[in-house]
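Remarks on the structure that follows.
The other protein chains are all here in position, but one chain of the complex has been omitted.
First chain written, first letter: the chains are A and B, and each begins at residue 1.
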Amino acid sequence: MLRIIVRRLLLSIPLLLVVSGITFVLESFVPGDPARSLLGVNATVQQYDALRQSLHLNEPVLQQYWLYLQGLFQGDLGKSIFTNESVLQTIAGRLPVTLSLIVGATLLASIIGIFLGVYSATRGRVSRRVVDVLSLLGIAFPGFWVALALIAVFAIALPLFPATGYVTFADSPQLWISSLVLPVVALTIGGVALIAKVTRDSMLSTLSLDYIRTLRASGVSQLSIVWRHALRNSGLAVATTIGLTLISFIPGTIFVESVFVLPGLGYALVTATNQHDIPLVQGIGLTFTAVVIVVNLLVDILYGLLNPKVRAQ
Amino acid sequence: MKKKSALLIATILAAALALTGCTAGAKSSAKADDTLVIALQSPPVSLDPAKAAVGLYVNYVDPAYASLLNRAVNGKIVAGLADKWGYNSDNTEFHATLRKGVKWADGTPITAADVVASIKYFATGSGPSSPTMAALDVSAQGDSTVVLKSKTPNPILADLLTPENLGGAIISPAGLKNPPALAEATYGAGPYVYNTKQSVSGDHYVFTPNKNYWNQSAIHYKSITIKVIANANSAVQALKSGQIDFMQGNADVAPTIKSNSDLAVLSKPSIWAGLFLLDRDGTIVPALADVRVRQALNYAVDRDAITKAVYGEYGQAVDQPQAPGFDGYSKAAEKVYTYNPAKAKKLLAEAGYAKGLTIPVNYGSFDADNTKLVQAVQEQLSVVGVTLELTAATNFGGWVGDIVSKKFAATVLSPGSGGAEFPFAQSAFMPGGIVNIFGAEDPELSAAFNALASASVADHDAAAQKVTDVAVDHALSLPIAAVNTTLMYNKKLQGLEFTKGNGVPTYVTAWTSK
Partner (left out) sequence: MTSLIDPTVKIAKPRVFSLGVLRQRILPTIALFAIVLITVAVYAAPLLASYDPLKQSLLHALEGPSGAHPLGTDGLGRDILSRLLWGGQPTLSGVVVAVVVFAFVGMTLGILAGYLGGVTDRVIGALLDIMLSIPSIILILAVLAIFNQNIFAAMVVLGLFAAAGLARVIRSLCLALREELFVDAARVSGLTPLRIMTRHILPSLTGQLLVQMSLFAGIALAVQTGLGFLGLGTPAPSPSWGGMVGESAQVIQQDPFFLLIAGGIIGVMSVAFGLLGDGLRDFEADRRRTAGAARPVPLRVPKSVGVAERRQDGGLPAALTVTDYSVGFATTAGPQAVVDSIGFTVQEGEIFGLVGESGSGKTVTALALLGLLPENGGVLGGEAWLGSQQISPATEQELRRVRGREIAYVSQEPMVALDPHFTIGSQLSEVVRTIGGVGRSRAAIRAKSVELLASVRLPNPQDVMRRYPHELSGGMIQRVAIAIALAGSPRLLIADEPTTALDVTVQAGILDLLRSLRDDRGMAIILVTHDLGVVADICDRAIVMRYGRIVEQGLIETIFYEPKDPYTIELIASTPNIARDIDA
């Protein structure tokens, strides 16, 4: 198992490089001149040229990328063209927000999804259909509509949660949770369906396996059969799906952060792309890629833990 | 079995935590009266006064950077950091004298030399009034007096030093030593200082009191926070739940707080909206050089209908590039262009464009009202054979880039607040004006403008109206509506009003909470 972890970590380095390369090249084609945006309409030609020079915008793309890489290897992600703030700092400040959102939503979606999946696998046909339709409804409603509806009901009509804004954990753990409840719910809704489906399918096929029959014949309780044994066997498929769901939440943070006004990476990405703030886009891209890599790694580890045959290697 | 009970306990704990979080959250949603929280739609371009945007966005700068002069609610220029000022006889020279004992936020005293250095730096910036400052000669006279000299008569030198134009928002020598640092920290002499630790760039900006400010009684809050809320609906929710005290509104969301007794709307016409005809010399669209074509455009639009659809009760149709109640608004120019598509077609035919023409237009899709406006105009013009090819920019920088690229013959974006005729005409119609990207010149307008520049106080109004009349007669633009600036706020805010004459609301530094 250690071998798998090490292998994946080693592979992640060229992966990050490739991703950053592709992003950089693609970004270089985005129209819009950051120097122009910074200076506004009434800048003189000299000001404009000077700024372009200092931002290295006149050099060929590969040259700019090489400069960027050099900085990267020294741990310097550059500075945002617009706020002049170090990209690393900006990301460090915003990452906890987005992570809280994504991890929270994944946890919630997993719990609900697994419960729904197990329930519909062990009950009759009607409840299965009901679960199907319910989880599909989660996909049907546009995420931001759900977000706005949640605010209207749970923040305005019933002032239970704040309508907007984010409080860091360090400032106040309770307020931190409170400010995350509605956004996490908004994000979760779309992710339950797939987890429920995969859990259900996997459970159904597991429940028809021989050893389940042995367990039933031995008098082991239904609860234990379902939750201890059958779910365990579905663990692989469910774990993979949870990993995929987490990754699929990344783009979702854009609209949730926008509606709930959370200072996260998702919405920062949209504005950075619009403003052609390449260092920041690059930084966020690398961060997201790193998140994906970590998630895949965790799923691999989970594989190993769940499957004794893999663990032995 | 053990695992199951552990899961159950964990769930109960989490629920309990969330519930305590709830009540805590609800309670602290309603905030204390000694703090002020407002919402603006975009983050600041920079905290540097030389790069800052004007209008409501001055609020990012004003708390930390007091200006030399202020404008009172009644429109008159009043003292700021300077308590004595004046012009010479022909408006070519202006002086301002610093108040005794004023200090920078770091405690060092402010000298005239400091002010000169600051203004010189400002002149190199990218704000709308920077070019004007660049054309002036600035010098210190003694320790506390600053003199501005202009080659041509300029009646608004005093205005340049007010917060609305930021020229007088002086920056300390410590700040000027390292200009890039001005983007993320403040080095001014205002009642507050920017608190980097409590702020998150792009999300919220916090200002806390400056203990070295000369007028401590003018500091009304323990902290002023400006939140960036791009989505107007989210901002309304925050306002309704008491999280913020003030927000920029628009015609879409303003009606939604009617049923809230503790919230109010303040709305006044302040800017005109419509199409700026950039290519009046006909560089890319030769037709636009012909006044008949431009007039045809003005006849082809039903201003009343468009205004109602886009702005509802928060706008009023105008056919001149100025809002009623502002400097230069001309009664004579009202109703020059009534809705008359037949006449428009006739004019186009006379000019040789009976078959129609195409005009590339850019606009900012980040502004919902402008997006609606340009579509409405597009359809109406299409009826008379004029096709607008629309290109959207998704953010301000992109919009600027599009304009500067000189690929578009017209654009949609209001230049700033309504206000004095002088700076507006200069920026839009005069050669060298920042929005006059093709450098088009209209001799009659230039003459009227110059007359305005050297007009005495008594003759000012008439001269200003003359400029507007020329602009309208020569159809130098395609105005549609005078749009209100709409503010939505919590009634406990005092001191929030529109300043007379320039349509700019008072700044946060002037407000108090009951």
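A few notes on this one:
The criterion applied here is as follows: a contact is a pair of C-beta atoms (placed from the backbone, for glycine too) under 8 Å apart; a residue touches a chain by one contact, two chains touch by 3 or more.
Small disclaimer: the values here were computed from a predicted structure and weren't measured.
Considering the full assembly, B:P255 is the residue among B:G86, B:P255 or B:G432 that touches the omitted chain.
When the whole complex is considered, the residue among B:T35, B:Q375 or B:N450 that touches the unshown chain is B:Q375.
Mapped onto chain B, the footprint of the missing chain covers residues 232-233, 236, 252-253, 255-256, 302, 305-306, 308-310, 365-366, 368, 371-372, 374-376, 378-379, 390-392, 394. Chain A residues in contact with the hidden partner, per the touch definition given at the top, are 11, 15, 18-19, 22-23, 26-27, 29-32, 124-125, 129, 132-133, 136-137, 139-145, 148, 190, 193, 197, 208-211, 213-222, 224, 228-229, 232-233, 244, 250-252, 254-255, 258, 269-270, 273-274, 276, 281, 284-285, 288-289, 292-293, 296, 306-309.
Just so it is clear, only the chains that are shown with their structure count from here on.
Centre-to-centre, using mean CA coordinates, chain A is 38 Å away from chain B. Within the complex formed with chain A, the chain B residues making contact are 4, 17-18, 20-22, 24-26, 28-29, 43, 45-46, 51, 124, 126-128, 130-131, 180, 183-184, 200-204, 227-231, 233-235, 237-238, 240-241, 243, 394-398, 400-401, 403-404, 434-435, 437. Of all residues in chain A, only 31-34, 36-43, 47, 82-85, 90, 93-94, 148, 151-152, 155-156, 159-166, 172-179, 181, 227, 258-261, 263, 268, 271, 274-276 touch chain B in the complex they form.
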